[in-house]
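Now for subunit A:
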Amino acid sequence: MTGAAWPLLVHLAVAIGLAAGMMAVSHLLGERHRERATGEPYESGIVGTGELRGRLSINFYVVGLLFVIFDLEAAFLFAWAIVAVEAGWAGYAGMLVFLVLLGVGLVYEWRQGALDWGRTRRAIERALAARESSRRPVTLAGVPFERGTPVGTKGRR
Partner candidate 1 sequence: MKLVALVLVPLLGGLLAWPLGRRRTEWARIAAVLALGVDLALALSLLGPAGPGGWLATFELPWIPSLGIGLRLGLDGLSLVLVLLTLLVGLLAVFASWSEIRERVGFFHFNLCWVLAGILGVFLALDLVLFYFLWELMLVPMVFLIALWGHERKTYAAIKFFLYTQASGLLMLLAILGLGLAHQRAAGSWSFAYGDLLGVSLEPTLALWLMLGFFAAFAVKLPVVVLHTWLPDAHSQAPTAGSMVLAALLLKTGAYGLLRFAIPLFPDASVRFAPVAMVLGAIGVIYGAVLAFAQTDLKRLVAYTSVSHLGFVLLGIYAWTSFSLTGTVLQMVAHGLSTGALFVLAGALYERTHTRDLERLRGLAPVVPRMGAAALFFALASLGLPGLGNFVAEFLVLVGAWEVRPIPTTIAALGLVAATLYSLRFFQRAFHGPAAEAELADLRPRELTVLGAMGVALLWLGLAPQPLFEVVAPALDVLLRTAGGTP
Partner candidate 2 sequence: MSGETPMVLLPLGITAASALAVMLAAAVRGPTPRAATGRAAEALSVLGLAAALGSQLAVAGAAPRRVTPLFVFDGVSSILGAVVLASALAVVLLASAYLRRLDEPWEEIYALLLLGTAGALALTSSDHLVGLVLGLETLSVSLYGLVASVRTRGDEALEAAMKYLVLAGAASAFLLFGVALLYASVGTLELPALTAELSAGTPAGSELVTVAGLAFVLVGIGFKLALVPFHLWTPDVYQGAPAPITAFVATVSKGGVVAFLLRLVAAAGAVARPEDGEGLFVVLALLAGASILVGNLLALLQRDVKRLLAYSSIAHLGYLLVALLAGGELGPRAAVFYLIAYAVTILLAFGVVTILSRAEQEAGDLDAYRGLFWRRPILASAMAAAVFSLAGIPLTAGFVAKLYLLLAALDGSRFGLVGILVVGSVLGLYYYLRVVVAMLATPEPETAASEPVGASGGVALAGLGAVLIWIGVAPSAWLRILGIWLGG
């Protein structure tokens, strides 16, 4: 242990001590209720209604991920653009490879239907065709799909 570390330790001790102390004091002195609404979550003084764990469409996550990926990757392009001339043809080739990789990824996602929001007509046709061929339950974005349900561009029933 070197001399440089002890202020850090003191700081740590004070921080933990302070937090523990505040909790201990409020535990000892605080009022305690045990009534009907005590355990309920509330917002702005209003008791909430309904389930907290509503299910969101998987598409939100997929699109979110796509955004993160392509946004980050665009950042690489900027970095390269600054030194494009100095990096020369080797750098250019490297960037091309990078873009090809991105392109393959994009093609893959597109073909998997990750870019389709909800049930597009094409996705449904394809799913039906698949059902004919494999006789396995057809699902679209995790929702079981039956023939004859109305087709729309909105995903949620």
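How were these candidates chosen? In short, all candidates are chains of the complex that A comes from, given by their letters.
Here is the rule we use: contacts are C-beta pairs under 8 Å (C-beta built on N, C-alpha and C of every residue); 3 or more make two chains touch, one makes a residue touch a chain; residues count from 1.
Computed from a predicted model, the values in this text were never measured in an experiment.
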* Pick the one that touches subunit A in this complex: which of 1 or 2 is it? -> 2
* Structure fact -> subunit A contacts candidate 2 in the complex at 1-2, 4-5, 90, 100-101, 104-105, 107-108, 110-113, 126-127, 130, 133-134, 136
